[in-house]
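Down below is the structure, laid out as C-alpha cells.
A single protein chain has been omitted from the complex, and every remaining protein chain is retained in its original position.
All chains are identified by letter, namely A, B, C and D, in their written order; residue positions are counted from 1 within each chain.
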Amino acid sequence: MSQTLDSSRRTLPLVAPSVVVLFLWMIVPLAMTIYFSLLRYNLLDPGSRGFAGIDNFVFLLTDPAFVTSIWNTVVLVGSVLILTVVGGTLMAVLFDQEFPGRGVARVLAIAPFFVMPTVAALVWKNLMMHPVNGLFAWLLSSIGLEPIDWFTHYPMLSVILIVAWQWIPFAFLILLTAIQSLDPEQKEAARLDGASGLELFRFIILPHLKRAISVVVMIETIFLLSVFAEIRITTSGGPGTDTTNLTYLVFQFGLQQFDIGSASAGGIVAVVLANVVAFFLVRSVARELKPGA
Amino acid sequence: MAALTLRNIHKRYGGVHIIKGVDLDIADGEFVVFVGPSGCGKSTLLRMIAGLEEISEGDLAIGGTRVNDTPPAERGIAMVFQSYALYPHMSVRDNMGFALRLAKVPDAQIKAKVDRAAQLLHLDQLLERKPAALSGGQRQRVAIGRAIVREPKVFLFDEPLSNLDASLRVQMRIEIARMHERLGATMIYVTHDQVEAMTMADKIVVLQGGVVEQVGSPLELYHHPRNRFVAGFIGSPKMNFLACTVRALGAQGVSVELPGGSRVTVPVDTAGVQPGQPLTLGVRPEHLVEGERAGSGTLNGQVLVVERLGGSTFLYVDVNGETLTLQVDGNSRTGVDDRVAIAVDGAVCQLFDATGVALTRHDRHPLADLGRHRAA
Amino acid sequence: MAALTLRNIHKRYGGVHIIKGVDLDIADGEFVVFVGPSGCGKSTLLRMIAGLEEISEGDLAIGGTRVNDTPPAERGIAMVFQSYALYPHMSVRDNMGFALRLAKVPDAQIKAKVDRAAQLLHLDQLLERKPAALSGGQRQRVAIGRAIVREPKVFLFDEPLSNLDASLRVQMRIEIARMHERLGATMIYVTHDQVEAMTMADKIVVLQGGVVEQVGSPLELYHHPRNRFVAGFIGSPKMNFLACTVRALGAQGVSVELPGGSRVTVPVDTAGVQPGQPLTLGVRPEHLVEGERAGSGTLNGQVLVVERLGGSTFLYVDVNGETLTLQVDGNSRTGVDDRVAIAVDGAVCQLFDATGVALTRHDRHPLADLGRHRAA
Amino acid sequence: MRANNTLRTTVLGWAVALLMFFPIGWMALTAFKTELQAVSTPPVLFFKPTLENFAAVFERGDYLKFTLNSVLVSFGSTFLALALAVPAAYRMVFHPTPRTGSTLLWMLSTKMMPPVGVLVPIYLLFRDAGLLDTVTGLVIVYALMNLPIVVWMLYTYFKDVPREILEAGRVDGASAWQEVQILLLPLAWPGIASTGLLNVILAWNEAFWSLNLTTSKAAPLTAFIAAFSSPEGLFWAKLSAASLLAIAPILVVGWFSQKQLVRGLTFGAVK
Partner (left out) sequence: ATTVTIATVNNNDMIIMQRLSKQFEAANPDIKLDWVVLEENVLRQRVTTDIATKSGQFDVLTIGTYEAPIWAKQGWLAEITGLPADYDLDDVLKPVRDGLSYQGKLYALPFYAESSMLFYRKDLVEKAGMTMPEQPTYDDVAKLAEKMTDKAAGVYGICLRGKPGWGENMAFLSTLINTYGGQWFDEKWTPTIDSPEWKKAVGFYIELLKKYGPPGAASNGFNENLALFASGKCGMWIDATSAAGKLYSKAESQVADKTGFARAPVAVTPKGSHWLWSWALGIPATSKAQPEARKFIAWATSKPYIERVGKEVGWASAPPGTRASTYANPNYVAAAPFADFVLKSINEANPNDATLKKVPYTGVQYVGIPEFQSIGTQVGQAIAGALAGTTSLDDALKVGQAAATRAMRQAGYLK
C-alpha cells in the first residue's frame, strides 16, 4: 500500500497534465453547453436571449426527428460495426495467406482509410452512386437494369456502405495483426486434430480474435457515433429524416438554425447517450484496460 | 502397425538445406528420443513426421505405408507441442474432445473417452476449467490428454517439459514413461535435457546439423559413443577431453601418455594407430578418482573450484592449464587450492583420433544393449 | 562496509501479506543464496533490498546505515535481473557504462572502467554489438558487467541463469563463483536450481510463504535440516519419507520400526519422544543401498521404474504402496519388476515429528560447518 | 491441390484489394479527364489525359499553403498529444494506482461528446483566447481530441515493455524522466510511431473543427476540399483533381508507413 501511495505521489506530475487538460477540455465546454441548454439562445437573434428552463429539452425531445435520429444512429453504428468487423475479419484471413503481390494488394486494400470522409463521400456520391452519371448506374443499365437511385431509395444503406468502406481497412489492419499473433502451433494442433479450413476459422481463429474485435468495436464506435460529413454531403439527413443521426440533428439545430439553446440540449443528450453506449461497450473491453491485464 | 521408416529424408527451405538425408527405423511401441544442439533440425524432423512440413526428398512410411502426401489428421499421429498449444478459449474437456468433435464422433462417446483419459491423467477435477486457470504441469497433462483421446498410433513430443520447473519435470517424466508402458504406442520425443533423454529412451537419436550422428540405446551412447561429439553431448557433467600421445600398441589396446607423463592403456582396436600419433583421451567426471591407484594413470593438479552437492562433490582441477572435472563423494574434504592426484583408469576411457572418431573398443559394456526397462 | 541487516521486514500488497517478518544478517563479502518454492517471496525480498519495492515494516541496513528510504541508485547495490534487462537499443559498451554516464562520470573514466570489466568477462570483442546479437551466455555476462562497473558493495542476482541451457549454466555458474572470489563483494543470489544453491552459497536461506525456514551452509542444510520442508527441498532427487513408529529409546538414539518390520536406530535426541509414537523417517536416495547389510534396517520392494543416467542409476521402488527413490551405481543391473531389498543405515537418516520438525541429531556432520571453498 | 489453393487466394486477394481501391483509382483517373468526359455515359476508359483540372485547382487556392497547414497541424497535434500522453501512459503502466483503470475509461468517454454540441462554447473560448484561425489553435484541438486514443494505444504498447528494463535503469540511477527518455521511448518506438501515424491520419482527415475554427491563414486541406464540393456547373473532374491532391500526401505517407503501422499494432494493441 505504502509503495503504491508513494510512487503514485512521485509520478503524479506525469499523468496530471493529460488529466487536467482533458478535464478542462471536457468540463469547460460541457459546463457552457449545460448553461446554454437552459437559455433561449438563437445566434441570429441575440436580443431575445433569456432563461428558458427545460424548454429546450422539451422542444428537442418532442421533435419527431429526435426518436428517428436515435434509431438512425443505432442502425448506422450497428450496421457499420457488423460490416467492418465481418469484412475486416474475412480480409484479415485472406491477407494472412501468402500469395504473389500480397504486399501491394494489402496496401491497396487499406487505402480507403487514408481518404478524408469528405472526399470519400464526394467520390461515392458523384462518381459511384450517382443515379445518372455514376458508374453503378451505368453498370446496371448496361446489363439492362434500371439504375438504382441510391440516395433516394436506399439512403441509409448508401451511407452505411460509404462509412463501412472507409472503416473496413481499419478493422482489417488491427485484425490482421491480431491473426498474425496467433500461435502457429495452435493452428497446427488443430490441423493435426483434423480441422478443415472453415473449422479452423470458426473454432480457433475467431475466438482468438475476440479481443481484437472488441478493440475495433470500441474505437470505431467512438468515431461512428459522430459520423457527419458523409451524411451532410450525400443526403443532408434525408430524404425526410431517413438518415438524420443524432450528430446531424444537433448540427441542424446548431449550425443550420443557429438555435444554440436546442443544439446544446441536443449535445447534452448526445453526451448522455454516448456515455450509456460507452458504459456497455467499455464493460466488454474493460478486462483489456485493467492495469493487471 | 505403427512402425516408422525414414528413408533418405531431406528438407530444404528455399536454398537452405536443413535435414540432410536422415535414415531411421523406429519399431512399433518404441520410445525414441531425439537430442542435439539447438537448431540441428529436431523439430523440423518431428514436424515432417507429423505432416506439418512438406518433405523435400525421401520417403516416410508409417506402418509400412508411404505417407509423404497424407494430410496430418490422417496419419494416426498426435503431437504434443513444446508450448502445449492448448486452445485457450476452450475448457479442458473441450480441448481434449476437439479432435473427436471434428471427426463427428457422437457426444456420448466423446464424453466417455475424455473422461477415461482425464482419469488416467488425474484431470477429472479440472475438466471444466480453462487452460489459463491451470498450473504448468496440469496444462502439460491436458496436452497429453488431447493426444491420448485420439488413440494415435504414434505420439510426437516436442520438448514438452522444457517449460516446467525442476520438481514438476521429474514428476511428469515418470508419468510419461508410465503412460508409454500402458499404451504401448510408438513415441518420439525431442528434448535437450540429459536426464530425460537417458531415462526415457529405448533409443536415442543424436542429431547435429541435420545429420544423424549416432543411434542407440542410452547406455550404448554413454559407453560407446561413436565420436567425440556424441561423447561430449551425452553425460553430465560433460566428458573431459585430454590431449595425449600414443606410446605403444598391444593386445591390451593402445597405450597413451597423458600430460604429466603417466601412461594408461585403453582397450581399443589398434588398427590405423601409430606410436607418436596425437590422440584425444576422453574420460567422464564420474570415472576419475581422487588419489593414486595401482594400474591407473595419474594426473596431478590443483583444485580450482569445489562444488558440494551433498551427495556428491564436483572438483574442478587445473591440470597443466586445462580444467578437469571430477565427481567425487559428497563427504570428500578436498578444498580449493589443494593439490590432488587423479587416477585415470584406462578401461573406462575413450580415445578419439584427430577427426574426432572414436577408436573401437575391444569389449562391449554389459549394459550397452539393455532395453530401458527390461531386466538384464 | 557492505554487511546487510534485515530486521523484522514485512511486505504487504494491499491486503496481502507477502513477507512476514524476515530477520537476516549477511556479512560483508558473503555469498548468500535464497531458495524456496515459487511465489514464496524471494524476488520480493531482493527487490526490497534493491529499493525497487517499498518496505512495509521493519528496517533494512546496509553497512550499518538504515536505507529504507534511500533511492535504489544510492544504496551501492547492483542487480542482475532474471531476464538480464539489458537495454536492447544500446551497445554492450553503453549498457555497461549507463550507470556511470547517469552519474556524470567523465567519459574517459567510463571507457577505462568498462574496458576493464569487459576484459574480466571476456567481452572485449563484443563491446560494439547490440544485445540482440549476443548469445545467452554473453548477455548474461553483459548483465554482470553492467553491475561490476559500478563497483557496488552488494550484488543482487535474481535467477540469473534460469534462461540458459544446461551446459551454459554450468559454465556461467563457475564464472560467477570465480568473480565473487576476485571482487570480494557481498552477493545475494536467488535460484530455484539445487545445484546452483548447493555449489555457490556460503549460506543458504530457505524461504517458504514469506517466512525464513532455515539459514545455514549448504551442507548444514543437507545434513541437518531443521524440518521436513527443508529436508525435502534441499537435495536432488528429493529425500524419501517413510512413516515409522518409535519402538525404543536409548543412548544410541531413537529406534524406529520401518514398514515391513525391520528396525533402525537414528542417532537423535530422545527428549519428548515416547515409544509407540508415529514419526517420519527421512532418508536420501543416495544413502539407500541395494541389498541387505548387517547393522542396517531392510526394506523390501519391487522396482517400478529404472532410470539409467550412465554414471548412476535411479531406481523407483514400490515399498508397501509408497514409492522410494534409490540412487545406485551406473552399472547396476537391476531391472523393472525385480524384487529388491534395500538397506537403510540409521546413521544417515533423519526423524521428523508430527509437526514436521526434525529431531536434533547427536553428532554434527564434519562438513556441515565448512565454508564453501575453505579447505577442511 | 496446394497450387490450386494459392491460385484461388491470389485471385480473391487481388479482387478484394482492387475492389476496395477502385473508388480511389477511379477518382484518380477522372482527375485527368475533361469535365465532359467525366460525366459521359458510358464511362470513358481511354482518353488523352489532361492536366487542366489541376491547373484550375492550383489557380483557385494556394495548394501548398493548405498542405503546409495540414502538415503543421497534423504533425504538431501529434507531437503535442504524444508529449502529453507518453508520461501519462508511462505512469499508468509502470506506477499503476487503483484508479488507473477508471482514469483510462474516463479519458475515452470524453471522446464521446459530439463536436457540434460544443462548437459554440469552443468557438467563444477560442475567440477570447485569440486562437481562431491559428495553427496553434487547431493543434490544441486535435491534440486534445485524440489524446484519449493516444493514451490508450500507448498504454497497451508500454505494457509490452519488460518492466525489468526500467527497473534496471532505476537501479543504475535514472530519474523517472530519464527512464522515459533514454529507455522507454527508444524501446517502445514502433508502438509510438504507429500511434503517432494513426493520430496524423485522424488529424489530417478531420473536417469539422478545421472548417469552423479556421478562415484562411491556418486552413488545412479539408478546408481546401470544401471549396470544391459542389460549385456551379460540371465539377466532377476538378473535384477529383482536388480530392486527389488533398489525399495524396497522406496516402503516400500512409503507404510508406503501412509496414510500420502493422508492426506497431502487432507489437501492442492486440496481443
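As a working rule, a residue touches a chain if its C-beta (ideal position, glycine included) is under 8 Å from a C-beta of that chain, and two chains touch if they have at least 3 such contacts.
Just so it is clear, the structure is predicted and the values come from calculations on it, not from any experiment.
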Identify the visible chains that the left-out chain touches across the whole complex.
-> A, D
Missing-chain contact, candidates D:F22, D:F79 or D:Y123, resolves to D:Y123
Residues of subunit D in contact with the chain that isn't shown?
-> 35-36, 39-41, 59-61, 119-120, 123-124, 127, 132-133, 211-212, 215-217, 219, 223, 226-235
Across the whole complex, the chain not displayed is touched by subunit A residues 40, 42-48, 55, 59, 62-65, 130-133, 137, 147, 149-153, 155, 234-242, 252, 255-259
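Basically, only the chains that are shown with their structure count from here on.
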Residues of subunit D touching at least two other chains | none
For subunit C, what residues touch not just one other chain but two or more?
-> none
Across the complex, what residues on subunit B touch subunit C?
-> 38, 165-167, 170, 174, 177-178, 192-195, 198-199, 218-219, 222-223, 234-238, 284-287, 305-312, 314, 316, 327, 330-331, 333-338, 366-367, 370, 372-376
Enumerate the contact residues on subunit C facing subunit D in the complex.
-> 47, 50-52, 71-74, 77-79, 81-83, 85-89, 98-99, 102-103, 146, 150
How about subunit A: which of its residues touch subunit B in the complex?
-> 183, 185-186, 188-196, 199, 203-204, 207-208, 210
